[in-house]
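Note that one protein chain is taken out, while the other chains of the complex remain in position.
Coming up: subunit A.
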Amino acid sequence: MADMSALESGSAAGSEEEMEVLTPAQLIRSLQQAWLNEKFSPELLESKSETVECVLEQLEHMEENLKRTKKGDLKVGIHCMEVERIRYMLNSYLRCRLRKIEKFFPHILEKEKSRAEGEPSTLSPEEFAFAKEYMANMETYMRSVALKHMPPNLQRVDLLNAVPKPNLDSFVFLRVKERQESILVEPETDEQREYVIDLEEGSQHLIRYKTIAPLVASGAVHLI
C-alpha cells in the first residue's frame, strides 16, 4: 500500500509553491472560470499562465504517482477519470486561446508591442512565440501564393487592416460575482438616452462586452 499513500499526498503537495496559496480544488475552480470566460469573451483575455502551470504540475504529479500503482484498482480508475476531466478543461482552454490568436494575430501582436512596461501581458511566452511565428508564416505564405504575382505597387498588404478586429460590441451573458454600481449603458439608437444600472450580486445580465470588459478582467463578473 506504500504506493497508494504517495498517491494521496500528491493532491496536497503542489499548493505550497504557488504565489497565492490556493487549495488544489480552488485552483481547478479558477481554471474552470478562466476557461468559461475565455470561451464567451470576444477578445483574448489576460493569460492565466500561473494557473495553467500549477494545474499542469498537479496533473503531472498525479500521473507520476498513478504510473507507480498497479492496474485495475478501482481507486486508480477514479483518479484517472479525474485527471482526464481536468486535462479536457485545460486543453479546451488553451485551444480556445490559440483559436483566438490565429483569428486576431495582427491585433494581438500590436497590443503586445504597445504594452507598457510592467503591465501584465495577454499572452504567455509560448503563446507569444506562436503568434509571432503564425504572423511570419502568414506573411510568407501570402507573398509566395499571391503577392509576388501582383503588379509591384500592389505587393504590400497591411495585415492590421486586412484581418478583422475582435468585435468588442458583441453581446455577452454574465453573472455578477461582486456587486457593482452605476454601470453606464450606452443607447442602441439615437432616440434612446443612456442610462445607469446597478449589478446586484448573483444576478444575470445580457449586455455589450465593451461595457463590462474591465469587470471580466477583475473577476467581478463571470461570463456565462
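Note that in this section contacts are C-beta pairs under 8 Å (C-beta built on N, C-alpha and C of every residue); 3 or more make two chains touch, one makes a residue touch a chain; residues count from 1.
Note that contacts and distances are computed from a predicted model.
What protein name does the UniProt record of the undisplayed chain give, "Mitochondrial fission 1 protein", "Anamorsin homolog", "Eukaryotic translation initiation factor 3 subunit I" or "DNA replication complex GINS protein PSF2"?
The chain we cannot see is, by its UniProt record, "DNA replication complex GINS protein PSF2".
Would you indicate which residue among A:E126, A:E139 or A:E186 is in contact with the undisplayed chain?
A:E186
Over the whole complex, note the residues of subunit A touching the chain we left out.
Where subunit A meets the chain not shown: residues 7-12, 24-25, 28, 32, 39-40, 58-59, 62, 74-75, 77-79, 81-83, 85-86, 88-89, 92, 167, 169-173, 185-189, 192, 197, 202-208, 224.
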